[in-house]
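The complex appears here without one of its protein chains, the remainder shown in place.
As written, the chain order gives the labels A and B, with residue 1 at the start of each chain.
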Amino acid sequence: MLFYSFFKSLVGKDVVVELKNDLSICGTLHSVDQFLNIKLTDIQVTDPDTYPHMLSVKNCFIRCSVVRYVQLPADECDTQLLQRCSKKRGSSE
Amino acid sequence: MADEQEQQVPVQNVEEPLDLIRLSLDERIYVKMRNERELRGRLHAYDQHLNMIMGDVEETVTTVEIDEETYEEIYKSTKRNIPMLFVRGDGVILVSPPMRTGT
């Protein structure tokens, strides 16, 4: 639940989601669910020549299992809080 | 018995694999990923799936390309820096706690 809560706190911020098929999609985080499925709005594909099928898409739903990375806005991440929460959960499990 | 006590990391016990990762919080770690990707960065968060958030990440990707004329293989290491990165746990092969491993 840590990452679910964390991503919820980033709703409205711009992120870059990098998929396992090497497609990178940059967009505004619209919503996230407990499996970390992600919905983005106003998307842009970083390499539109290789992925022309994405040109007509503005908003998209990304299935959690295909995500490799999410590049996050560093200023919006409270690293102290993240570390505290990870420590707490780690020791209670 | 006494030996075992001494071997243990002080303050917190290490009983299961993820405990070692807990001790790496706020330290620079090395992560080997699938598809010949490697990450070096500071660990800010993790969960039981090994989903992680890392800061000041340097990613190294090793690829091979074929020269179109000579058909020679060219091995390339591509590096890039990412200030803050969420890493999905299913791509993680191993996590190595604070650097003995150079850089």
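Throughout what follows, a contact is a pair of C-beta atoms (placed from the backbone, for glycine too) under 8 Å apart; a residue touches a chain by one contact, two chains touch by 3 or more.
Operating definition for what follows: contacts and distances are computed from a predicted model.
Within the choices "U6 snRNA-associated Sm-like protein LSm1", "AP complex subunit beta", "Membrane magnesium transporter" or "TBC1 domain family member 15", the name that UniProt assigns to the complex's undisplayed chain is "U6 snRNA-associated Sm-like protein LSm1". Among A:L2, A:C26 or A:M54, only A:M54 touches the chain that is left out of the view.
Panel shows chain A; residues 19-23, 25, 31, 33-35, 37, 39, 43, 52-63, 65-66 of it touch the chain omitted from the view. Although one chain is not drawn, its touching partners on chain B can still be listed: residues 34-36, 62-66, 71, 73, 75.
One rule holds in what follows: only the chains that are shown with their structure count from here on.
Averaging Cα coordinates per chain places chain A and chain B 20 Å apart.
Those residues of chain B whose C-beta lies close enough to touch chain A in the complex are 12, 18-19, 21-22, 25-26, 33, 44-48, 51, 53, 55, 82-88, 90-91.
Residues of chain A touching chain B in their complex: 2-3, 6-7, 20, 36, 64-65, 67-74, 77, 79, 82-83, 85-87, 89-91, 93.
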